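Only one protein chain is missing; all other protein chains are in place.
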Amino acid sequence: MHVGFIFLAVIVGSVLFHIFTPWYWTDIASNWGSMDDTITLTFWVGGGVFVAVCLFMVYCIFKFSYKEGRKAEYKPEDKKLERILTWATTLGVAALLAPGLIVWNQYINVPKNAIDIDVMAWQWGWQYRLPGEDGKLGSTKVENINDNNPFGIILEDINGKDDVLIQSDVLHLKNNRPVKILLRSVDVLHNWYVPQFRAKMDAVPGTITYYWFEPNKVGEYEVLCAEYCGVGHYGMRGRVFVKSEQDYEKWYQEQETFSDLVAKQEEIEFSGTKLVKNNLND
Amino acid sequence: MSEDFNDNKTIQAQSSETISGEGVRGVAPDKDYVRPAEVADQDLYHGHSFITKWIFCQDAKVIGVQYFLLATFTGIIGLILSWLMRLQLGFPGAAGFMTAEHYYQFVTMHGMIMVVYFLTALFLGGFGNYLIPLMVGARDMVFPYVNMVSFWMFFVAVGVLLASFFVPGGPTGSGWTLYPPQAILEGTPGSGMGIILMCVSLILFVAGFTMGGLNYLITVLQARTRGMTLMRMPLTVWGIFTATVLAMLAFPALLVSALMMTLDKVLATSFFMPTILKAGEVLEYGGGTPILFQHLFWFFGHPEVYIVALPAFGIVSDLISVHSRKNIFGYRMMVWAIVIIGALSFFVWAHHMYVSGMHPWFGFFFATTTLIIAVPTAMKVYNWILTLWKGNIRLNTVMLWCLGFIVTFVNGGITGIFLGNVTVDVPLSDTYFVVAHFHMVMGIAPLMVIMGAVYHWFPLVAGRMLSEKLGKLHFWITFLGAYSIYFPMHYLGFIGVPRRYFEMYNSPYITSAVGVNEFISMAAFLVGAAQFILIYNIIVSLRMGKPAGKNPWQANSLEWLTPTVPPEHGNWGDKLPVIHRWPYDYSVPGAKDDFIPQTTPPSEVAGTEVEKT
Amino acid sequence: MSEPKIEGYKFKPGYSGMAADTASDQTMFKGVHWGKAMMWIFLLSDTFIFSCFLISYMKGRGSTPEEWPNPSEVFALNAFGVPVPLLLIAIMTFVLITSSGTMALAVKYGYERNRKMCGWLILATALGGLTFVGMQAFEWSKLIHEGVRPWENPFGAPQFGSFFFMITGFHGTHVSIGVIFLFIYAYKTFAGHYDEGKRGWFTSMKGDYVEIEILGLYWHFVDLVWVFIFAFFYLW
Partner (left out) sequence: MSEIKKEQTTTHKIGIYLWIWGLLFVLSFFSYMVDWYQFQGLLRWSLILLFMFLKAGLIMAFFMHLFWERYALVNVLLWPMTAIACFVGLMVAEGKYTLFSRLFYFFVGGQ
């Protein structure tokens, strides 16, 4: 008998743990509430099935444990019961699948007004690039990356001239404005993941991947790398500030564009050569 | 040499040669009639020396035990690695030698060992070899020599795998998925010799396994005894058989991806390697696609999950049936479910890759196929618990493991629905939710079955019973411990704790999980230690266990009906058994005992109301 | 081969026959030798290996933005001063098909227990295979001479060389293994091992002409794979 009670305790314990757990989702800060909803739905249906199946099992333990001389029922099949169970399961599964597919459709179709953000990952860090006035990002090439051109922007591309470069792992986002995260990696797989935004996607070297979300809560969030990328994986963090429109614009204006960078570097180079020349003259 | 063979044994006597099954006019058709044998009896090579009898042995039963022991040995290494990992996660810095490199190497080797070298080898190589010939009524596997080579290939593969611990740079630390590019680039531990040896070891394993797999398949398809139809095979055989089919068709993808990765590493080809900038320099690679590797790997990887799960399904069905003295409910549906799950497993692989940056539309396809698999799987669960219903359940150690399996499997199966459904997967993938899910469903649940199977079949292999007392202790510590490891772990995933973090406590919202991690680690140490109870139990029982005698569980299936226990080489003495019924005739109304072995002809149990044969 | 006679078993044709065979006891493939069934399943597994290679090639080629070399130019051969596209490949194809034909006949004569004829045909097959391997070696050395390497090539996408060497190399390995076995089997045939049922060296299984059919299956499979490689690698 104690066997049944222990199993019962395990099931009741699981349910209680779920109800009283202090460890649960972080507060959502993006438009993907629908993801949480699908999870909740799956929890109700799945959790219900788990509890029902296990309770049935416990009942069987109590009711049908071994008695000398008692004979078990002999019933190889029950077509009707099996059919009912199959259809009920199919229905339940379809009910879980349908919302999933609908939300996925939203996930892969980016709204028109989304701001493109180039998230560049390497072992082990992040940096970001925002489009300039023209709203377009310039195209890039891994081979072009060097100290003077940290993003590998193709120089001939006019779209790239006014791109805003953020050479740090801190990104600022405008509240209530969708962003399309364009993920780029220069070495191995990475994944730009902010738990509060729910969404994620791998950055794959050799191609560009994307996803989108709309931050809707002002605040500071931590970026985690969610795809194993070597020994430094666990330390590959970043930060995101979601700001109101005013604050965001203020920050945005302060940032350096690609042409600024190029100009500055030319200046340094120029003065550098001058310096060398002066030294030679001495 | 000729006395080594039982040459040209005459075709066995027929149970009734005169009256055909068709029935002659005026004479009642003989219900006991079974068609004569199609093929001559197998002639076997009997070893005489110690070496041919116990080391390079061609007896499938010995090979099965060899597989079992070697797989258990590697499994213990995997267990120790998991202890070290949990030590770091629960109590960071407690082990001074633990660097991030070591941690990732341990994670990788733990995963690879447990999935491939422990579970796959144990279920198919161990249980498959031992049970298939016995359960289908064959004298041995059809190609005993090839079967022997299979084990020794596995032995070499394990050797190469373990050798990678001792090469410069250590074993690979790229995660058991071995994703390129990082698997072969600096910045990942063991990206030199480690990864090469890993690939070589996998290739050897696949080659060796193919040899064994061919044996299992042909034995089931072509070497069954008289009267043994496919629909009279125990579900254990069905599970192992289908899993072997999957292995034969899925391992090629692993072989190809391992080979291509080795070439990428050794010859600097660019199958999986795009242009890469490392430490300010562009490497010599260019133009490859890392996602191709992921597709190949998971085309193997997903069937691999079922390679582990299906034998467990099959074995647990038999154990539940025997120990609740009741036929398995819905046998036909169980068989079809196994076959359908096996077939579908080739169409779902990319549900491991929803957030990998593959073609976005694939999400629709793979979510749908994945959730379709949930239906036959759920049917199996229903049938297990319906088998308990109105049974006469012996709550012995074997049954406890089965009940533990049901709880953990249902739990893990349902979290599988979370992860298979594409949208739900997005926030949860690459977090501890995934870790908890797959450990529950393909770690703990199959392990429960393995333990149950050990307690169930030990009397057959050794001729002595295992201690029930120790068995129950072992079960409760393992079950409650393992459940309390993995159940709370799901909630770490909800918080958003990513997998494969060496250390994670400086994030503000993760700090709340420190307590959970300590608790999980403590439980992990306890559960790991509890496994040594089994080893102790086996060693003691081998010498001092209660003699089992023939058929201690009153089971129907053929493996208990050999003339000698433990069965000898050739299994069946002079005469192969003849099968008259399915293996689940328990508690048949009108029968004297509550079980009717498969070899009992209908005339001996006249007056019973047998529904299915 | 058409239905063997099995005592007490009635063969049915077509799909009802399939259902009956599957539902019957003892064997599912009625009258099929264990070794032959094993070879078939092995070839099925091998098909998946080659499929994975070809799929990888397809995906790799399909997703490289660099220009893929034109195979009919790369594999052209100068005959009498005129570059003929795919000349060597065409000859290799014909050689392999020829050897496949001789193998098929060898199997036929094997079943007719025509030891001499069978042996000579196996030998002819082996020589065909050897020629094929030789020509492949020639092709490899020609390409290597022109600067094609697994990691680069002068004509365009580096993956061209990688896939070429890997896939033809893997196929060539299959052919070479086949040739070795063909020579062994030719010897065993001439020595009469299959007529007298002599036991094998390692497996200690009794010899039987069915082994020639099993080897034949393997050899035809190698030919079959070449058909696909020819279509996808050289003609694409």
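Just so it is clear, A, B and C label the chains in written order, and each chain counts residues from 1 on its own.
We take it that a contact is a pair of C-beta atoms (placed from the backbone, for glycine too) under 8 Å apart; a residue touches a chain by one contact, two chains touch by 3 or more.
Being a predicted model, the structure only gives us computed values, none of them experimental.
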Shown chains that the omitted chain touches within the full complex: A, B, C
Residue in contact with the excluded chain [from A:Asp157, A:Asp247 or A:Asp260]: A:Asp157
Given B:His359, B:Lys469, B:Lys550 or B:Lys575, the one touching the chain that is not displayed: B:His359
Interface with the undisplayed chain - residues on subunit B: 11, 38-40, 42-43, 142, 222-223, 249, 289, 291-292, 295, 299, 346-347, 350, 358-359, 361-362, 365
Positions on subunit C contacted by the hidden chain, ascending: 1-7, 11, 14-15, 17-18, 21-22, 28-35, 37, 40, 44, 47-48, 51, 55, 58-65, 72, 85-86, 90, 93-94, 97, 100-101, 103-105, 108, 111-112, 205-206, 208, 213, 216-217, 220-221, 223-224, 227-228, 230-231, 234-236
Contact footprint on subunit A, counting only the chain that is left out: 116, 118, 131, 136-141, 154, 157, 159-160, 182, 206-209
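Everything below uses one rule, namely that only the chains that are shown with their structure count from here on.
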Chain contact graph, described as a line, ring, star, complete graph or other shape: line
Gap in Å, rounded to a whole number, between the CA centres of subunit B and subunit A: 33
Distance between chain centroids, defined by C-alpha means - subunit A, subunit C (Å): 48
Shared interface positions of subunit C, touching two or more other chains: none
Subunit A: positions in contact with at least two other chains: none
Contacting residues of subunit B [partner subunit A, same complex]: 100-101, 104, 173-175, 179, 181-182, 185, 187-189, 274-278, 280, 282, 287-291, 324-327, 329-333, 355-357, 360-361, 363-364, 367-368, 371-372, 374-375, 378-379, 381-382, 385-386, 388-395, 400, 403, 406-407, 410-411, 414-415, 417-418, 421-424, 426-431, 476, 480, 483, 487-488, 491-492, 494-496, 498-504, 507-509, 512-513, 516, 584, 586-589, 594, 609, 611-612
In the complex, subunit B residues that touch subunit C: 4-5, 20-21, 34-39, 43, 45, 142-143, 145-146, 210, 213-215, 217-218, 221-232, 248-253, 255-257, 259-260, 263, 267-271, 284, 286-289, 292, 295-296, 299, 579
Touching residues on subunit A, where the partner in the complex is subunit B: 3, 6-7, 10-11, 14, 17, 21-26, 32, 34-36, 38-39, 42, 46-47, 49-50, 53-54, 56-57, 60-61, 64-67, 70-78, 81-82, 85-86, 89-90, 93-94, 96-97, 99-101, 103-105, 107-108, 122-123, 142-143, 145-146, 183, 186-189, 191, 193, 195-196, 198-207, 209, 222, 224-234, 237
